[in-house]
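This report concerns only the one structure given below.
Yeah, one chain of the complex is gone here, protein chain that is, but the others are all in their spots.
To keep things simple, chains are lettered A and B as they appear, and every chain counts its residues starting from 1.
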Amino acid sequence: MTQDAVLYCEVVQFYARQMSLMEEGRVAEYAATFTEDGVFEHSLGWRLEGRQQIIDGTLGGLEHYAGKAMRHWFNRYVVEQEPDGTVRTSCLAMVSVVDQDGQVTFEPTCTVSDVLVRENGALLTRSRFLQHDTADLTRVWEGRLADSGATASAGTEQ
Amino acid sequence: MTQDAVLYCEVVQFYARQMSLMEEGRVAEYAATFTEDGVFEHSLGWRLEGRQQIIDGTLGGLEHYAGKAMRHWFNRYVVEQEPDGTVRTSCLAMVSVVDQDGQVTFEPTCTVSDVLVRENGALLTRSRFLQHDTADLTRVWEGRLADSGATASAGTEQ
Partner (left out) sequence: MTQDAVLYCEVVQFYARQMSLMEEGRVAEYAATFTEDGVFEHSLGWRLEGRQQIIDGTLGGLEHYAGKAMRHWFNRYVVEQEPDGTVRTSCLAMVSVVDQDGQVTFEPTCTVSDVLVRENGALLTRSRFLQHDTADLTRVWEGRLADSGATASAGTEQ
């Protein structure tokens, strides 16, 4: 039980740091919190594999927040260690966006399911599965694209 | 102190799982996270006692979210063990609702005060006291009822 608590506290701080790197646009460092062959998948079907794709996909995603401050709120973590040492985690997540006038909006809530592994003592995300609480996320992406003045099809969105 | 940390990490994950069961509509499993004689009270005066009332009350509550995704955000837990082994917890809570268009709204914030007990090794909620940060919650319930097209009086609410 003590070991479970130690792991829990390590995991939640891993996420605190990982998401700060992303929000601060430090995408190479963010990608380095995934394994070399790390996979980031969304229930809608898009999939990034390997750090370079994660970098490229993240840069594309960050463009939508240009001039705004985006933050990830993680909640209700569950952390479970497998017999082989891999760690399965899940949590609830929500992104807040603050625009230049200080107005706060929120993107639809989602769940995050990760597999973490330890390399050289540090936790890394080997896989992430993201599922938003909306039947049709394309409408959300489209809305966001419209907001940012982009005309690209939502289908190419990551 | 180590024991306190172990309990804290167990408790927060207990809530993560308990509220997922509710959000996923697994109400019998949700009710099973309360003791057989578990009590769920609201500062406004309603009270559920025993698993069957908790099941019925929860089913009634979930109807208001039909077609929407409701999530519970818990924050600022305080966990204290009594000499007799019971655990007193409190936290701040907020419910987010995502509609089919991906629009996010929030219900008034509240505080949750629980007494947890251990049965067969597992934590269970023996009592829960909920207090919303609004002087008159009936207006909120009524608003929600209006939204969902229901005409029932707020007084009969869950």
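Brief remarks on what is shown
Keep this in mind: contacts are C-beta pairs under 8 Å (C-beta built on N, C-alpha and C of every residue); 3 or more make two chains touch, one makes a residue touch a chain.
Small disclaimer: the values here were computed from a predicted structure and weren't measured.
Considering the whole complex, the residue from A:28, A:104 or A:122 that touches the absent chain is A:104. Considering B:21, B:62, B:92 or B:130, the position touching the chain not shown turns out to be B:92 (whole complex). Residues of chain B that touch the chain left out of the display are 1-2, 4-5, 8-9, 73, 75-79, 90-92, 94, 105-109, 132-137, 139-140, 143. Contact residues of chain A toward the unshown chain are 2, 5-6, 8-10, 12-13, 15-17, 19-20, 69, 71-75, 96, 98, 100-102, 104.
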